[in-house]
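Note that one protein chain is taken out, while the other chains of the complex remain in position.
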Amino acid sequence: MKLNKRAIAGTMTSSDVMIEVIPWGKTSEINIKSDVEKQYGDQILDLINSILRENDVDNVCINVVDKGALDFTISARLKTALFRAAK
Amino acid sequence: MEKLRRTMLYVPGNNPAMIKDIYIYQPDSIMFDLEDSISLAEKDSARFLVSEALTNVDYLGIETVVRVNGLDTEFGLADLECIVKAQPDVIRLPKTETSEDISEMEAIIARIELENNIPVGKTKMFAAIESAKGVLNAYSIATSSKRLVGIALGAEDYVTNLRTNRSPEGIELLFARGQILNAARAANISAIDTIYSDIENEEGFRREVEHIKQLGFDGKSIINPRQIDIVHEIYAPKPKEIEYALQVIAAIQQAEKENSGVISLNGKMIDKPIVERAERVLQLAGINDMEQSDGR
Partner (left out) sequence: MEDRYDINELLKEKGTFTGIDKSKRKKNKVRSLKYVIDALDIKDGMTISFHHHFRNGDLLADMVLELLDKKGTKNITIFPSSLTTAHDHFGQYIQSGLISRICTSGIRDRLGEDISSGMLDTPVIIRSHGGRARAIESGEEKIDVAFIAVAHSDVNGNANGFEGVSPCGSLGYSMVDMKHADKVVVVSDLITEEITIPFSVPSYNVDYVVKVEKIGIKEKIMSGATRLTTNPKELLIAKRTADIIEALEIIKENFTFQTGTGGSSLAVTRFMRDKMIEKKIVADFALGGITGHIVRLHEEGLVRKLLDVQCFDLDAVFSLKNNIRHFEIDASFYANPENPGCVVNKLDVVVLSALEIDRNFDVNVMTGSDGILRGASGGHCDTAAGSKICIVTSPLVRGRIATVKDKVLNIVTPGSTVDILVTDHGTAVNPLRKDIMALLKEKKIPIVSIDTLVEMAEKIVKKPNPIVYGDKVVGVIEYRDGSIIDLVKQVI
């Protein structure tokens, strides 16, 4: 998947997550801020990495502000952000 | 037996907090909305969210319905491409006016099923009728596809189209309700009534549910979980009706055992309509699935 521009998806309401995708010309970086970082920070990171791999996305900066979203929501928001960035 | 559809609960497709556990309210069907409750800018995110939810959340066997955007919009096709793969039970088409609307969408669904190794025909369809033209074409819509499991009235757009508005008594909807109901019955599919949007007016809601139940509707589209109990309560058969229904079924079983052609109960002959009514009463009373009920 080729990303062309910066894009955002999601909201900062409870049980949601806001994800920003910024294509850049260097190694990928993922920043996670989460209400449940201690309990789930690692799992959120793993999930994001696996979706990036699945979609063949590299050289991107991902900023995540999580308000206790379940995996399906994180996954949907990231896919939306990637979809928008690829437009 | 035909599936119970007393309550079809709307949930906006872009609201993770609601989507994640909407099943706790135990409606008969959950309808994820990608259409009117979603702003143009968020059509894509709702689509992804509903798709992920269908794939990952356990809706405990409750029927899942997705209301997609019409194929005449720029979102309709993309909705289908994304959602059919996630295998909801039913795709609901809004603003259906002709049987061609159904066949057009059916062809696309079939193509996507084929491409994704989903048995062709697995995805059911539901049509919402929301205009005078749709109401007049109700029967041809209702019989347009084997996939179609029901038709629903969408009254908000319809009354505008008629140049009137909704009244508490619903006199302006009498024709549409009668037409849609008869079309559904003739086609042997479900007939679902329109929403009641004034959440706080419990009494008005009750009156309307009693009205549409008496007309013969299978149930109602609802917009708030608080409305579920009221509908289910109104549709629940009275103890006397249940008792009679059980007697009817017992009489049939007895007659079958005795290989007797004529079935009678308390001296009265039992014919097909009586049996059908008895079965429906027991279904509404939840008698058949009592054993498996785990209370969730």
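A and B label the chains in the order they appear, each numbered from 1.
Basically, contacts are C-beta pairs under 8 Å (C-beta built on N, C-alpha and C of every residue); 3 or more make two chains touch, one makes a residue touch a chain.
In this text the structure is predicted, and so the values were computed from the model without any measurement.
When the missing chain is restored to the complex, the residue among B:G70, B:G178 or B:P225 that touches it is B:P225. Among A:A9, A:A69 or A:A85, the one in contact with the hidden chain is A:A69. Within chain B, the residues in touch with the undisplayed chain are 20-21, 24-25, 58, 224-226, 229, 293-296. Although one chain is not displayed, its contacts with chain A can still be listed: residues 14-15, 35-36, 38-43, 67-71.
Rule of thumb we're sticking to: only the chains that are shown with their structure count from here on.
Each chain gets a centre from the mean of its Cα atoms; for chain A and chain B, those two points are 36 Å apart. Interface residues of chain B facing chain A in the complex, by the touch rule stated above, are 16-17, 20, 44-45, 48-49, 51-53, 55-57. Across the complex, chain B is touched by residues 9-10, 13-16, 69-73, 75-77, 79-80, 83-84 of chain A.
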